[in-house]
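Heads up, one of the protein chains got dropped from this complex, but the rest are sitting where they should.
Entry: subunit A
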Amino acid sequence: MPSLKDLKNRIGSVKNTRKITKAMQMVAAAKLRRAQDAAEAARPYADRMAAVMAGLTANSAGSDTAPRLLAGTGSDQKHLLVVLTSERGLAGGFNSAIVKLARQHAEDLRGHGKDVTILTVGKKGREQLKRDYGQLFVNHVDLSEVKRVGYENARSIADDVLDRFEAGDFDVATLFYNRFESVISQVPTARQIIPAEVPEGEDAAAASSSYDYEPGEEAILTELLPRSVATQIFAALLENAASEQGARMTAMDNATRNAGDMIDKLTTEYNRSRQAAITKELIEIISGAEAL
């Protein structure tokens, strides 16, 4: 049985932990707000881009002269997985969820005899994937110095990916990130960015045919496809940032509550031992007195 002093120290240390997790939760809440605002502000551009792209791709998907970014290379042998994770831990299952999904994909693809390469963004994903897939890494993007993800970050990642595509390093690129559903729910998501996905349905084609294009449709498409890749990566980065803070907030809330429970339990134990000690002393005094 631990001594009273030990118990007291233990309670003190758990109390300190609770203070830290509580503070982290509040910081995450503030950062979440900011991340959500940023994601909100980026929406008009992404929506417009998506709408225009939908029309254009629906029209030229079938044609022989469609750009390679849309039509693909004609093979799907080589896959690039772009795994977006965070730079910091203590965010619950945030990073593990993405890594797990990416791992699943990688295993699946390798099971089918495909070649897989991995580009990691964020330290945490890299650490987790290193042991099994270290030899498949082609690049790592470090965002630890970046306070707020900007479009520039997304564009440099996109440029890197596009260069590799042009060099023929891969045929299909898939983005892995956490989609922000709510503070308590983030959904790990895989999204194919190259070749561009063609939206289903007649609506998109109908929407685009009402437009005049200057210069021609395909010239515009060729110019917009790389931008669209950057926009999608940017959107994923923003979603990821919001998800990270949401996950951290929930994780820290749980940690704070657990610390509270633990303190209660330890305090009960402490009081019980103290009472036991007092009773024991009393018994000693009484039996001493009776012996006289």
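By definition in this document, contacts are C-beta pairs under 8 Å (C-beta built on N, C-alpha and C of every residue); 3 or more make two chains touch, one makes a residue touch a chain; residues count from 1.
Note that in this section contacts and distances are computed from a predicted model.
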item: Undepicted complex member, UniProt protein name, chosen from "Acyl carrier protein", "Tripartite tricarboxylate transporter substrate-binding protein", "Nitrate/nitrite transport system permease protein" or "ATP synthase epsilon chain"; value: "ATP synthase epsilon chain"
item: Sole contact to the chain not displayed, among A:Ile11, A:Leu224 or A:Ala251; value: A:Leu224
item: From A:Val27, A:Val52, A:Ala190 or A:Ile263, residue that would touch the chain that is not displayed; value: A:Val52
item: Candidate in contact with the missing chain, chosen from A:Gly12, A:Gly134 or A:Gly150; value: A:Gly150
item: Missing-partner contacts on subunit A, residue numbers; value: 38, 41-42, 44-46, 48-49, 52, 150-151, 154-155, 166-167, 210-215, 219-220, 223-224, 227, 230-231, 234
